[in-house]
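Left out: one protein chain. Kept in place: all the others.
Moving on to chain A:
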Amino acid sequence: MQEAVVRAQAAPRAGSERSKRIRRNKWLYAMVLPGFLYFLVFKYIPMYGLIISFQDYKPFQGISGSKWVGFAHFERLFAEPDFLRILLNTLTLFGMNLLFYFPVPILLALMLNEVRIGFFKRFFQTLIYLPHFMSWVIIVSIGYVMLTMDGGIVNELLESMGFEKINFLLSPEWFRPMYIIQVIWREAGWGTIIYLAAIASVDTQLYEAARMDGAGRLRQIWHITLPAIRSVIIVLLVLKIGDVLELGFEHVYLLLNSMNRHVAEIIDTYVYTAGLQQGKFSYSTAVGFFKSLIGLVLVMTANRLAKKMGEEGVY
């Protein structure tokens, strides 16, 4: 009884406190609102559509009229003879992204940071992030023109130096290197922006002190710059892992052909050719749903690891 009374008294006080707090910060809440609405309208409400992955969805009948089929689409996916290969391809490309692409912007940012002439620094920074604004169609076309065996500059060069021509575009061995190099070329410069900003925030007194103690450039980078941006690196790493399966549908689809399909087919391209192109909405949704689940598991694992390492993580 007594407890209830206490709680009843406490409740209105807490409520008024909260509304007071909201009123005090109303502009902050107003600023949050558009972002909140964005996620609600474009990210949460569409999740309703996931229902169709458990249905035999017929557009004509709509979600309410379509037949329920339970896990049939998922069963079909797991029974697909190519399923394991496609999953492995996806994870391999993801692994290569982490291993080869992820460190590049950090290295670039460190290098740019050491450039002392302001003009050069700005010039190169602009130059290396320009490719980010090109579409994959253009980048893949440039790749084709350079690498084709029928008069491509790279192969002509190889031939003139006495080497055999290499079939870059059609050989399964070259698909992954080609993919990752194009990713690095397009995205690495853009990725440096955040790191450069983080580096700019490092207290310059630390460097002065280090110099007094006789630390060289490399020592300064190792003992001051890198530890200072460590948390930024980890946050970006966790976010990157969250995007695990966003490998760039367009990019892979454009590079894909009959000769490299067994290494190049990833979940995204599979969804497109086996599902969307043939109007199999339920199956496509089921595959996409599965992909999101993998992403969720990975990001949770990565976040837990980050916390174990004493960092804040993303949530």
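Please note the rule applied: a contact is a pair of C-beta atoms (placed from the backbone, for glycine too) under 8 Å apart; a residue touches a chain by one contact, two chains touch by 3 or more; residues count from 1.
The rule is short, and it goes like this: contacts and distances are computed from a predicted model.
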Between "Peptidoglycan-associated lipoprotein", "Imidazole glycerol phosphate synthase subunit HisF", "Transcobalamin-like C-terminal domain-containing protein" or "Extracellular solute-binding protein", choose the name on the UniProt record of the chain that's been left out.
"Extracellular solute-binding protein"
Looking at A:R85, A:R176, A:R261 or A:K307, which makes contact with the chain not pictured?
A:R261
Even though one chain is not shown, chain A touches it at residues 46, 49, 58-60, 81, 144, 148-151, 165, 167, 169-170, 190, 193-194, 196-198, 200-203, 228, 232, 239, 243, 246, 248-250, 253, 257-259, 261-262, 268, 271-279, 281, 284-285, 288
